[in-house]
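The complex is shown incomplete by one protein chain, all other protein chains being positioned as in the whole.
This part shows chain A:
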Amino acid sequence: MLHTLEQGGANLLKAIIQSYVDKKIEVHVACFELPVSSFKDVIRTSPDSVVHYHDFFTDHLGWLEKKSDKEVKDSLESIEENKSDNFVLVIDSIASLIINFGSGSVYKRLHRFLMPESKVQHVVTLLHKDMIEDFEFDDISHLASTVLRVEPPTERSHGRPLCFVTHKTNKGKVLREVYYFNSHGQFVANLDYNYALYIEIKKNKVEHYSVDACNKLWSEPFKESAPSKPVKPVDVMADVTTFRLTLEDKEKEARSQLVLPYLRNEAASENSGGGVIHYVPDEGDDWDEEDPDNDLNI
């Protein structure tokens, strides 16, 4: 899952963890950037759900003599040696790992998790796109079967952040969808969104998903907004005065047909016997057909 400074993806990551927890899948959360409490406080668990938290945040270099640097590396290995057959590994920030251990080492480690003999069913990671080099990003995204890229809200997304989903199927087909998502208040993740996303992607299809009743977390496919219809202007002076200050279409037409007496009118000039004054505008004259007071907000 890719995110940037402008749009964070931590809420969505917590939602994905919750979706696995609700499905009674064993989850191991490796906390490198956020404290364990930031996940523990929001993930809802039941007696039969299994979530293990691994704290690499508090003392990742062993300065507090709780763990040494080597122990941290060993702990990552030890996650894989779990007794459970299938479990999901969540890494809260892979950028921290890359900065501390180097991209090559992280790539090898992730690749090992994805080998057929590995007990890891899925690896879900958050990646700060603006903290790594492009080639490091290419390496990691090459390993991923599904990439979720979160982007800040745009004018047409109704103020909600966007999630661009790119999924590579086993047959090599690439699916692309755009969603927007939201969360209200404390993140009590209703993971229907992620269920839908997960299940539909397994079927090689991403379909429309509607909003849940609680509106805790919801999503729907991103659609371009229809162009807005021109709104009939409201006469703001209607309630202020009893005079009518605007003209109807008929009246406007009648006004346009009115021939002003000082303009040259061939038919009238032939019939009349007396002298008349004609006004003929020259090239430099500022002749304006419109009402000169039209722009005033009377």
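Quick note on the criterion: contacts are C-beta pairs under 8 Å (C-beta built on N, C-alpha and C of every residue); 3 or more make two chains touch, one makes a residue touch a chain; residues count from 1.
Keep this in mind: contacts and distances are computed from a predicted model.
Selecting from "Proteasome subunit beta", "6-phosphofructo-2-kinase-domain-containing protein", "type I protein arginine methyltransferase" or "Elongator complex protein 6", the unshown chain of this assembly corresponds to "Elongator complex protein 6" (UniProt protein name).
Note that of A:99, A:147, A:165 or A:178, the residue touching the chain absent from this view is A:99. Listed residues A:39, A:57 or A:113: the one in touch with the omitted chain is A:57. Touch with the hidden chain on the side of chain A covers residues 5-11, 33-35, 37, 57-61, 63, 95-96, 99-100, 128, 130-131, 152-153, 160-161, 181-185.
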